[in-house]
Every structure is written in C-alpha cells, then in structure tokens.
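Of the protein chains in this complex, all but one are displayed in their positions.
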Amino acid sequence: MIPTLIMISMIAFVIIQLPPGDYLTTKIAQLQAQDELINEDLIEALREQYGLDKPIYVQYGKWIWNILHGDFGFSWEWQKPVKDVIGERILLTAIISFTATFFIYVISIPVGIFSATHKYSVGDYIITLIAFIGLALPNFLLALLLLFAGYVFFDTSLTGLFSAEFANVSWSGAKVLDLLKHLWLPVVVIGTTSTAGRIRIMRGNLLDELNKPYVVTARAKGLSETKLLLKYPVRMALNPLISGLSVLLPHLVSGATITSVVLSLPTTGPMLLGALRSQDVYLGGAFILLLSTLTVISTLLSDILLAWADPRIQYE
Amino acid sequence: MQNDRTLLQVKNLKKYFPIKKGVFRKVHGYVKAVDDVSFSIKKGETLSLVGESGCGKTTIGRLILRAIKATSGEIIFHLSDKEVKINKLHESELKAFRKYMQLIFQDPYSSLNPRMTVLEIIGEPLLVNRVASGKVLEDRVVELMELVGLNSKYLRRYPHAFSGGQRQRIGVARALALNPELVIADEPVSALDVSIQAQILNLLKDIQQKQNLTYFFISHDLSVVEYISDTVAVMYVGQIVEIAKTKNIFNHLKHPYTEALLSAVPRIDPGEKRERYFLSGEVADPANPPDGCYFHPRCRYAESICKTKPVPLTEVVTGHFVRCHLAEELDLKGI
Partner (left out) sequence: MRLFKARENIAKQEKEKYFVATPRQLMWWKFKKHKLAVVALYVLLLMYFLAVFAEFVSPYNIHVRHTRYLYSPPQKIHFFYNDKFHLQPVVYKLKFRIDSITLKEIYYEVPEEVYPVKLFCRGERYKWWGLFETDIHLFGVKPGGTIFLLGTDRMGRDMLSRIISGSRISLSIGLIGVSLSFIFGLILGGISGYFGGTTDIIIQRIIEVLRSFPTIPLWMGLSAALPMTWSPLKVYFAITVILSLLGWTGVARAVRGRFLTLREEDFAMAAYLAGASKWRIIYKHLLPSFLSHIIVTITLRIPGMILGETALSYLGLGLRPPITSWGVLLKECQNVQDIAHHPWLILTVVFIILTILSFNFIGDGLRDAADPYAT
C-alpha cells in the first residue's frame, strides 16, 4: 500500500506540474498587469518554501515533506492554506461515497436475489430492463435529467447539499438533518449505475450457484427454500460482489466528482474543477492526492472485509 | 530384429519443485515430485508407470520430454548413431530433437485446439518442423488418419465434431506425425468411457507392432497396463517401489503397495473368491514424506523397522526390483 501511495503522489505531482510555466510568475504578471500591490516578502517566502527555482524532484520532495507535516500548500485562488479550504469538502465527498456504497448494496443484493429466484418472471424482466437502462445512464446525465425533471414537474431546484439557511453556518444537529434531507439525490445519482451492475452480477452469480450439484442434493433432502438459499448459495454469490468493492469505490469517488459539478454540491468536484482551471496547483494536487488515497484506503478496507466474509482467503 | 537395443535410460532422476511463499517468494521447502528414479526402456517395448494420482508420473513424462528440467540425474536417449543426454541439451538443439519423442495427452478435449481443423492439428508438427507443407502435408495427414482409424474425409472438420474416442485418435495421429522413436502416453485412456478404452489400447498396440514403436505408458490403473506392457514400474510418492516384467508384477508381486493396487482392480470372474483389500489413509505428502519406508503408514504388513529405516530398491529376483524391507519374507498373492 505504501509504494502505491508514493507512486500516486508522484503522478499527482506530475499532473499538476504539467501546465507550462510556474504559477507564481504567472500570478505576479497578472497582479502587475492589474497594478495591484505585490507582497514581495510573501512571494519570496513561498518560492523558498516550495523550492520553485529548484529542479522538479526537489519540488516534489518539498511538497511531500510539507504534506507529511500537515501542510498542503497555499491556495492562490482562495488566499488561504489548502488545508483550510478542503477539509470539509473531502469529508462530504467521503460521506456521499460511503452512503452510496451502502445504498448500492442494500438495494442490489435483495433485488438480485429476487431476480435470480424468480428467473424469467415478469418481475425479473422488469428488473432486468431497469438495470440495463440504469447501466446505460451515466451519473452526470442522470443528474442532468433529474434536475430537468425537478424543475419541470416540481418547479424546484434540486441542487446543493444544504438548504440556504444552513449553507454557511457551522455544524449542528439541525445542519446534519438538513444534510440527510438533501443527501438522497446525489446518492441515487452516483449509485444507480453501480446498483444496476451489481444486480446483474448478483443475479448471474446466484444462478450459477443454484445450478451446482450441492443445491440439488440439499433440495432433494427437503431443506426449506429460504434456508437452502441463505445457507450457502447467497454467501458464495456475495463474494465477487464484496471483492468488487475495491473497484467500486474509486468509481464512486470519480462519479461523485462530476455529479457534484452538475448538482453544484459543496464537495470536491466544483472546487477541483476550479483549481484545475485556474492552475491553483497545490489545491488541485491536494485533491487528486487525497481522493486517490481515499480509494486506496477503501481498497484495503474491502480486502479486510473480504477476508472476514470468506475464511478461505486467510489461509493463504 | 534389433530389439535388444536400449532406447532410453533414466538414471537417478530427481525433480524437486520449490515451494515459494510470502511477498518475497522465499523458498520454504521442496515438493520431491520425482526422487531418485532409474529405469530403462528397450526399443520396441513398452514400459508402464503405475501409481496413484500425484505420485509424480506426469512429472517423469515431462522430464523425459524436457518440458521441464530435472533437478539432477541423467536421461540418455540412444539413437542408432549417437547418444543424447536430454537433460544437458541446449535450447537450440532441443527443438531439432523433439521429433524423436512425442506425447499423447490424457484429456482429448483440452489437448486439441478447438479453433483448428483436424488437418491443421495433425499437420502442425509437420509444418513447424518443415517436413511437409501444402499437398504433401495433406497426403501425409490423410495417411495418418487412416492409420489411426479415422475417416479421412473428415479432414476439414473441427474437433467439436468428434467424440472423445475419436478425438484421442486425432491426438495419437498427431503424436505419430513425425515418426517418433518414443511415444509417451500420459493416461491416454483414463478420460474415456470404459467401452472405448479397449479400442484405443488396441490401436496403440497395433501401431506399435507396425512401426516398431517404443512406449512409455503412464496409468493410475493396473488393469489398463497388463495388456500393453512388457515391463511395469510401480511408483509411490516420487519413487519406484517395484519394477519387473509384466507377468511377474501380476503373478509374483513382491510389494504390498502393488498388492493393494492390484486388489483394487475390479474382476469379472465371479467364481474367484478374492480378498479385496482397499488402501486406507492419505497418500503421503511429497513435500514432507514420512520417515522410513514412505508407504509404512498405509501398509498392513508394516513392522517397526519400516517406520525408521529408509528402504533401497533391491533386486530380489533377476530383473525384479523391490523397495521393501520385507520383500523376501512376504508371500503376496497375484492373480
């Protein structure tokens, strides 16, 4: 995991360094053009702190060194340390992604089981149809369509994560409740595609499992259908789903980024976009690094979960 | 005939597979898949290797074919004009040498590429060795198909058109394409229906007589080898425990393991009252074999000496080698 993180940090750094020119110079030129006062001391200090006149690997070293000491750099756009700008946004992204994960599994597992046990019934066909459409609806299009529908049919704007009165106040019980009220839309938007996919996987796995000889034997022995189902086949069919968690989370974080732009959520998406557009490199770099770290950690979590769910893995 | 010429000699052959574990793939021990095996095969004869699954038969076959390299020991192939040490052959010499030995596989399904026609499958050895191509190749394939009893009009069919037995015939034809000196047959009939098995065995025997072929025949079932072999070697956990002429293995056997294998063979003769004796317990782990005689935990005659003292392979009667402390004392029943 550590080597992975190191590689990721390198890639993140290279990406934010890709645009030509060093951003301080650009910024100074801009400020000069606008005849604004330049804080020479601050610029000198920053140049020194981030080693901007040094080769790239020194810059990278300084960047990482500062991050390890809790300093993510300075955001030019916001005129604040990056740390102060992103904390809450990363948290909200994590909340949305994890809620979406929960949503995905809570819906897809029972629906998948139903679909498999009622193979080729009307219900199964409807589920299959919906699942296929869900699969073809990428989250930002779904967000767009839902916004459109909300506006046309209910005449409300479904954007944001908080009601206006809570948007800029500090955290409180009421604010959390307000968040929960708004959370469902991004969660549904982000989760739909993956839910659809997992319904299909669950259905397929369970059908494979149900065709195996041991199920036939158990059925012949007169075991009740529910017991028979839950005892082994469902558990076996769940394994690929759990191991799929490690692919799911990067996917969700990814989806959350763009969905939040469409839905104007106060999460990472819009800010990352802004940072990339204005070449606010440390802000952009911090986002890319933290989002990737989030997914690496979640991969680790899914491995642990898998080991817990499937005892065979531990032996190896 | 020059049938007294030795074709293949195997001396003290060993193959240890390292067991690697952990992130750094450290070697944690060895699977002694083949552990000091020696035998030889005369030209035109059949040597059968018999033993339970996992005892190292396939590994020996692959060592001879140089599909894998031996840990130590010698494999000497006697051509009419020279001797070839297979284990010492260089990669570049190997390719030219392959035509002298061919393999018949166990599984007639996975051993034929489903995406190639019969013509392509049987013709492949001819093509890649530049023996023939085009019309000449096709004629040769037709000839081979007729030799193994396949209708040559099926030349352009794909394997999915054939039954298991027919597929195995295709496999035999492919093995014979280059006129090899030695054919290694790794359980060639064990994946087939019993009714088909005899047909394939007959086919192999017929071809052997026609072409003076030499077989190294692998089987886990003693009943299969009786008809086809001149010599039988019985193997247990990487070692040969008994080797002798076929009739001696079946009539004057000297090893309790051979007895156990033999008694497991079902008989049709209802008049015969025979004590059936089944092997109990698990095959020993080749990575961690027991002390003394490897077979002692499952042997019904085992005495204290068997538990501690390793047994060498000794010649009890001329040409009859046994690896058992009690070989001289026991009076085992054959058939």
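Note that the chains take the letters A and B in the order they are written out, and that residue 1 is the start of every chain.
One rule holds in what follows: a residue touches a chain if its C-beta (ideal position, glycine included) is under 8 Å from a C-beta of that chain, and two chains touch if they have at least 3 such contacts.
Since the structure is predicted, the reported quantities are computational estimates derived from the model, not experimental observations.
Asker: In the intact complex, which of the presented chains make contact with the chain not displayed?
Answerer: Contacts of the omitted chain with visible chains: A, B.
Asker: Given that one chain is not shown, which residue among A:91, A:136 or A:216 touches it?
Answerer: Of the candidates A:91, A:136 or A:216, A:136 is in touch with the missing chain.
Asker: Using the touch definition from the top, which of A:151, A:184 or A:214 touches the missing chain?
Answerer: Final answer for the missing-chain contact: A:151.
Asker: Touching the absent chain in the whole complex: find that residue among A:73, A:186 or A:284.
Answerer: Residue touching the chain left out of view: A:284.
Asker: Could you tell which one of B:125, B:188 or B:286 touches the chain left off the display?
Answerer: Of all options in B:125, B:188 or B:286, contact with the hidden chain holds for B:125.
Asker: State which residues belonging to chain B touch the missing partner chain.
Answerer: Touching the missing chain: residues 65, 67, 95-96, 98-99, 102-103, 105, 107, 110-117, 124-125, 128-129, 154, 156-158, 160-161, 171, 174, 177-178.
Asker: With the missing chain put back, which residues of chain A would touch it? List them for me.
Answerer: 3-4, 7-8, 11-12, 15-16, 18-20, 132-133, 135-138, 140-141, 144-145, 147-148, 151-152, 157, 247, 250-251, 253-255, 257-258, 261-262, 268, 272-273, 276-277, 279, 284, 287-288, 291-292, 295-296, 299
Keep this in mind: only the chains that are shown with their structure count from here on.
Asker: How many angstrom lie between the centres of chain A and chain B, each centre taken as the mean Cα position?
Answerer: So the centroids are 57 Å from each other.
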